[in-house]
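Starting off with a structure, shown below.
In this view, the complex is presented without one of its protein chains, the others remaining in place.
== chain A ==
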Amino acid sequence: MLKRPAFHVDMQACTGCRTCVMACIDRNDLPEGILYRRVVEYSGGTCSRNADGTFAQDVFAYHLSIACNHCQNPICVRSCPTGAMRKDEHGIVSVDAKLCVGCRYCEWGCPYCAPQFDAKAGRMTKCDLCRDLLEQGQPPACVSACPNRALHFGEYEDLASMFGEFEVVAPLPDRAITQPNLLVTPARNARPSGSRSGCIRAAAHPGTPRNDTT
């Protein structure tokens, strides 16, 4: 049985190309303003001129690809007043369209901005791990799309034993908030979670993680 489905992001292989995002857009026909998976650049440091005109730099930058983490303690489920947001017996957190009234409490609660509001339909939408692909024995579309093979999907314990359980890195929030089913192999220049040394560059993406600001 699928018990605790999880994503692993190998940040040392992720160049921030956003193919995972495009695969998700194509598969789900996502309208403008909704992205179930996002990639943000986290960068900081300075590149400046010394007194003699030469350059000095301590710049760092890395990318973080993030979708819904189908958390063990999903704050979106806890904050839903209608019971529309549920985590099922297979670990998938999804919205019941019939029960959702579009109040957006889940969106405000989620530190990953995973639930997103579909203004046209007047309700929330989110990643469901490509339920139909899982049925066919395939990983979610974003995972198999990655040209650099930086994304992986499977049981949390299996991924943890293969890749190790690293601490999360900036700009990800403290794991204790929701216990996300997300493992990351940190980028070589990754800053620790909670660090304010960089800022998020997210182009026109909706829903960047909110524990840090630009």
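The criterion applied here is as follows: contacts are C-beta pairs under 8 Å (C-beta built on N, C-alpha and C of every residue); 3 or more make two chains touch, one makes a residue touch a chain; residues count from 1.
Here is the rule we go by: contacts and distances are computed from a predicted model.
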Name per UniProt, for the chain absent here [options: "Electron transfer flavoprotein subunit alpha", "Anaerobic dimethyl sulfoxide reductase subunit A", "Rieske 2Fe-2S domain-containing protein" or "DNA helicase"]: "Anaerobic dimethyl sulfoxide reductase subunit A"
Which of A:G109, A:P139, A:P171 or A:P186 contacts the chain that the document leaves out: A:P139
Absent-chain interface as seen on chain A, which is shown: 1-2, 5, 8, 10, 12-19, 21-23, 25-27, 32, 43-50, 52-57, 59-63, 90, 131, 134-139, 141, 143-149, 151-155, 158-159, 162-163, 187-189, 201, 203-204, 214
